[in-house]
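As you look at this complex, bear in mind that one protein chain is not there, while each of the others sits in place.
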Amino acid sequence: MSQEPVRGVVVPVITPLDPDGEVDEASMASQVERLVDAGVHGVFVLGTTGEFPFLTDAQRALAVRAALGAAAGRIPVLVGVADTATPRVLDHVAAVADLPIAGVVVTAPFYAATSSPEIRQHFRLIHREVPRLAVYAYENPPRVNGASLSTADVMALAEEGAIVGLKDSSGSDARLRQHVLERRRRSLDDFVILTGSELTVDCALLIGVDGVVPGLGNVDPAGFVRLYDAARAGDLLAARAEQERLFELFDIVTIGTEQPMGGSSRALGAFKAAVQALGGIAHRCTAAPAVQLGDADVASVVAVLRRAGLEPSPHAAPTAVTDPAGLLAAR
Amino acid sequence: MSQEPVRGVVVPVITPLDPDGEVDEASMASQVERLVDAGVHGVFVLGTTGEFPFLTDAQRALAVRAALGAAAGRIPVLVGVADTATPRVLDHVAAVADLPIAGVVVTAPFYAATSSPEIRQHFRLIHREVPRLAVYAYENPPRVNGASLSTADVMALAEEGAIVGLKDSSGSDARLRQHVLERRRRSLDDFVILTGSELTVDCALLIGVDGVVPGLGNVDPAGFVRLYDAARAGDLLAARAEQERLFELFDIVTIGTEQPMGGSSRALGAFKAAVQALGGIAHRCTAAPAVQLGDADVASVVAVLRRAGLEPSPHAAPTAVTDPAGLLAAR
Amino acid sequence: MSQEPVRGVVVPVITPLDPDGEVDEASMASQVERLVDAGVHGVFVLGTTGEFPFLTDAQRALAVRAALGAAAGRIPVLVGVADTATPRVLDHVAAVADLPIAGVVVTAPFYAATSSPEIRQHFRLIHREVPRLAVYAYENPPRVNGASLSTADVMALAEEGAIVGLKDSSGSDARLRQHVLERRRRSLDDFVILTGSELTVDCALLIGVDGVVPGLGNVDPAGFVRLYDAARAGDLLAARAEQERLFELFDIVTIGTEQPMGGSSRALGAFKAAVQALGGIAHRCTAAPAVQLGDADVASVVAVLRRAGLEPSPHAAPTAVTDPAGLLAAR
Partner (left out) sequence: MSQEPVRGVVVPVITPLDPDGEVDEASMASQVERLVDAGVHGVFVLGTTGEFPFLTDAQRALAVRAALGAAAGRIPVLVGVADTATPRVLDHVAAVADLPIAGVVVTAPFYAATSSPEIRQHFRLIHREVPRLAVYAYENPPRVNGASLSTADVMALAEEGAIVGLKDSSGSDARLRQHVLERRRRSLDDFVILTGSELTVDCALLIGVDGVVPGLGNVDPAGFVRLYDAARAGDLLAARAEQERLFELFDIVTIGTEQPMGGSSRALGAFKAAVQALGGIAHRCTAAPAVQLGDADVASVVAVLRRAGLEPSPHAAPTAVTDPAGLLAAR
């Protein structure tokens, strides 16, 4: 288990579920295998794309175990341990601290309104509890009531050694640049900055970040690896061309209009439907209380895949509409 | 134990902690006793005021057990089981379903972005799991990324029997009125509507709601009982006078300027400092990563108490500044 | 021209337009006459309900002149002079300063981001320019990018004599109470506080405000006068009954679903359609670029009027759908 900070394409792996809403460990193994085969540099289990808010503690343990088993030490595995405040996060940390993971990923506290000193203290206390564990801060203000780590917060924690990296999903390239320039100013060369914005990875790499955590990487991991490699080789125009193709592929998250859905169930449902169509997982179910994509939606997802050059697998299970939460029937 | 929906003054009881950050069960018992003595009509354990986002599952169990023991069947006890999505809430429900509680209180899912059908399904699935348990919906959009139950959502769930009541902390009296009129239109007379806005209870009772869930009720439960009784007796001017006194008392939540604090730690720190000063609990600590009120802040809290006619207890422990999270030292 | 601050029911009068989008002065006179007949205590020209953002300077001058002529000194007339910043507001003030108006109404600056000292200075400079003119602050954060006058801002300006009153459309009764109690604490008895929330006027009067500025008062001015009189006479239950009827009447602003519309054009279109149906104005047109209500929408408005006890006028012009901006044709 390496504590070298993770760089490159780190895919926030989906958590495959079966029609009963339980973790489908075989599909998790299969999907991690796909990611390793595609050459990604790491996986991140229990991120937002991994449906962590929808999984019980027992399910989370299964998902982590399945992912670690499949990765088998070939690529580093990060684990999300976000929760509403420090004591709860510490419980999640304790559950994974002795596993061969490459680090944990933590958001600011959410639900209750906090402040900059409290957000900093949150990360300090986690680091104090398990100092040997690498901690990555996860910035995603819209998901945590607007709570945000400023560049000053991030770099203070980096200097103290409380965090080794940042995943920034703010969607602001100006903010990424502020992090990158401040890192340089403070000579924090080992501190890792990853973007969570999968639609402008070429820009982020131009700015100087170290990698990307793309939810869409579940669908087309090889595309993100090509994009990353091209940019690393200095060929930004090739990176841009790959990014533009992936941008069009991302259109799948706007499908799901057969019925009203939340943004989360629409995007996660599309990712899962796409991976299922590509043969990566057995079922496309998302967790309760999510509305499920319908068959026509899935056909639209497949059409977008084809336009982006991804051919559905002939072995993909033609799963009938799944409805773990009884949503389709109940409404 | 009756499943008759709870009406009147239902205090969202604070969770007393000791300087190690652990649940102080003796203080919980003492505080519940104060509330019973003051004549409140119920207590609500593990609400936002009860610091549920800051407590581990084990701590939550202790808090519930202590409160139930102290209430001893004299007043109904509601328990908060909010979490990010349905499967996690169901785990919390399972932990309390066999206890002598009067019901559970649940917010909309948070962190992930959901939609109206998904929010409805969230409540339906909880009800389906334990039909004999009374479920109250808890509306507090700023805490859950803006997710909100419309009047149509609330009343549909009420008609189905999925929920027996609503705690609305939206701060909008127009919204309370919309609920009340729609309840009348649909003849849902048994459905209970409680306001979580402790500063306009007289208005809410004029509008026709059935009670209030006031965080400030931890400090002055008798005041809220007098306010409620006056309004029920038709004396709105007396209710208003009591409300105005309580409004001034609420100023304690604006103290806490010795150092930067989040809104949550400022308000909860003030409630706890006030209850400690009044002899209700042993320590004023709030949970990590909260910044703690300083001694000068506490003196300001006591001054506001006195102005509102509440005399500090001579037996209140002159607790030195507590710092369970090492925050004061660490910054 | 009286400088006695305006109290009671102050209707923010709609600006009637003809199918060419020009100010219909005859209809303005007719509508003001309706309001005077109903016993309202004042009118407010060029408020949000008066479509001030949609009117040219020339049109504003016509609207003010028509309203003043119709009021004929019988009731006070306030005039809105809101604009993006002080120099522009001063131009609007200069245009009306010599007319027999009872005061001007001003929001915080908008478009550019300002701060508390700048908002205060905005009002001070306006007062300094025309000290004899009564200035009312208009609080409506959602319309002005969230800019807000705190109670401290309002009362500082009141103490200096820069403003004589406040129209608060924040929708928060807790905020109204804060204003009322702070006014009492500072003995600013002459300072007038009006609510702009037409759905909870009974609550606001219980709290202690001095009146209401109800857009819906264009439709049913007599209802608001009855509500106000009942509350002033101490009969809050009668006030509530009237308020509940008016609440149901307010449903007209949710009509307008034949086609996508903004919240503004939906509400203003409904107010105008209702007043037209009641015989108050000749046309229901709203200003460009507003989408217009369709005929079916108007039929729905009339149905709601009837349910609320308001009988359409047999003399109402059966105006065909008007489309001053060519919107219906163009899309």
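So that you can tell them apart, the chains are marked A, B and C in the order they are listed, and the count of residues begins at 1 in each.
Basically, a contact is a pair of C-beta atoms (placed from the backbone, for glycine too) under 8 Å apart; a residue touches a chain by one contact, two chains touch by 3 or more.
It should be emphasised that the depicted structure is a prediction, and the values quoted were computed from it without experimental measurement.
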Q | Chains shown that the absent chain touches, full complex | A | A, C
(Q) Tell me which of A:R7, A:H122, A:R226 or A:R240 is the one touching the absent chain. (A) A:R240
Q | Contacting the left-out chain in the complete assembly, out of A:L68, A:L157, A:I207 or A:A288 | A | A:I207
Q. Looking at the whole complex, which of C:R124, C:R245 or C:K272 touches the chain that is not displayed?
A. C:R124
Q. Which of A:S197, A:N218, A:Q276 or A:S300 sits in contact with the chain that's absent?
A. A:S197
Q | Residues in chain C touching the chain absent from view | A | 21, 48, 51, 53-57, 59, 82, 84-88, 90-91, 109-122, 124-125, 142-145, 259-265, 287-291, 325-327, 330-331
Q: Write the list of chain A residues that the hidden chain touches.
A: 171-174, 177-178, 181, 197, 199-200, 202-203, 206-207, 236, 240, 243-244, 247-248
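By definition in this document, only the chains that are shown with their structure count from here on.
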Q: Compare the CA centroid of chain C with every other chain's and tell me the farthest one.
A: A
**Q.** Cα-centroid distance, chain B relative to chain C, in whole angstrom
**A.** 37
Q | Two or more partner chains touched - positions in chain C | A | none
